[in-house]
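All protein chains but one are shown in place.
Let's look at chain A:
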Amino acid sequence: MSTSTQSPVRVAEDPRGPIRPQRRLPRYAALGLYLAGIALGAALSALTGFSIALTVIYGVILGTLAVYVGARAVEGRRKATDRLVTALVTTAFAIAMVPLVSLVYTVLDKGLARFDAQFFTNSMFRVVGEGGGAYHAILGTVIITAVTAVISVPIGLLTAIYLVEYGSGRLKRAITFFVDVMTGIPSIVAGLFAFALFTLLFGNDVRLGLMGAAALSVLMIPVVVRSCEEVLKLVPNELREASYALGVPKWRTIVKVVLPTAIAGLGTGITLAVARVIGETAPLLITVGLITGTNLNPFDGRMATLPVFAYYQLTQPGTATQAFLDRAWTAALVLIILVMVLNVVARLISRLFAPKTGR
């Protein structure tokens, strides 16, 4: 697009010569050359028995080469390098799209087989073959995620408030740094932490929904802190000063002025943090385990959760293998839908609750 903004003329190196208009490829020539390269790649792969993968590999290499050589012949070395990089960068983006499209297509394709009412209303209690569903696992995931949010949101939000409104000096720097470091804790390590903590507290072989929530909180708190901190920083200082000038105490200023102003961003950040932990599998695998029946009490015994349910359906199928695989893929589909819905909700929140700034 902005190639057109670049100067179409070049000052000739030779100061005595006239200014020559630079020769340029026609507008769609680069794209045409690239497509020609891909067609050549398809022909080449057809020689050894046609395959899509080879077509793409040959095609990308030949297409890029064709663009470079074509531009080099007409426009010179510098322009040719520019076009080469454009081709490479665009290819990089296209390559990144391949797994996303392939993944979504696969999950939809295989997941829709059992995307029925029974899946959402039945548990796996006394189901050994076909039928059954993930009713218990979906509710378990919702409950454990809710408990996680109840633990993480107050701590994360208060910490963000501390960092933005109160914090100073060493402690603030330490908290900021270690919160950042915490975002990188592997989820399995968070699970081990919760396991070790509850084993020390309640003895061996304890399995609770609460353990899973504790493990997920370790993962969720830093995300909440980071996103809330960024949002609170955006609240204009004038609002705080106006409030102080009216004699309002600081804590009421925060509760009544700062937080309502930032509510849209806070809601978005917290929703995205929930989306981040709702698909976590590893910590739940080692802390909450899996059961076939419905257990809705996070303070008592094992619970089923959707990711762990999906994992075991896939890796430990019973005799009716296909039924287990179908349930696994449908569970994966439901999981993706949950995450996507949360992402959309997060965007809606930031749209709907954005502070009215118009004057």
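Definition applied: contacts are C-beta pairs under 8 Å (C-beta built on N, C-alpha and C of every residue); 3 or more make two chains touch, one makes a residue touch a chain; residues count from 1.
The definition used in the following text is that contacts and distances are computed from a predicted model.
**Q** Of the options "Ferredoxin", "Transketolase", "Phosphate transport system permease protein" or "Pimeloyl-CoA dehydrogenase large subunit", which is the UniProt protein name for the chain that has been left out of view?
**A** So, among "Ferredoxin", "Transketolase", "Phosphate transport system permease protein" or "Pimeloyl-CoA dehydrogenase large subunit", the name matching the hidden chain's UniProt entry is "Phosphate transport system permease protein".
**Q** Quick one: say which of A:Leu25, A:Ala42, A:Val67 or A:Ile161 touches the chain that got left out.
**A** A:Ile161
**Q** Which of A:Ser123, A:Thr281 or A:Asn295 touches the chain that is not shown?
**A** The missing chain is touched by A:Thr281.
**Q** For a quick check of understanding: of A:Ile254, A:Ile291, A:Ala304 or A:Ala323, which residue touches the chain that isn't displayed?
**A** A:Ile254
**Q** Among A:Ala42, A:Leu62, A:Ala149 or A:Ala310, which residue is in touch with the absent chain?
**A** A:Ala310
**Q** Under the stated touch rule, tell me which residues of chain A contact the chain that is not displayed.
**A** Per the touch rule, chain A residues meeting the hidden chain are 1-3, 5-7, 10-11, 51, 53, 78-79, 81-82, 84-86, 88-93, 95-97, 99-100, 102-103, 106-107, 110, 154-156, 158-159, 161-168, 171-172, 174-175, 177-190, 192-193, 195-197, 199-200, 218, 221-222, 225, 230, 233-234, 237, 240-241, 244, 249-252, 254-255, 275-276, 278-282, 285-286, 289, 307, 310-311, 314-315, 328-329, 332, 335-336, 339-340, 343.
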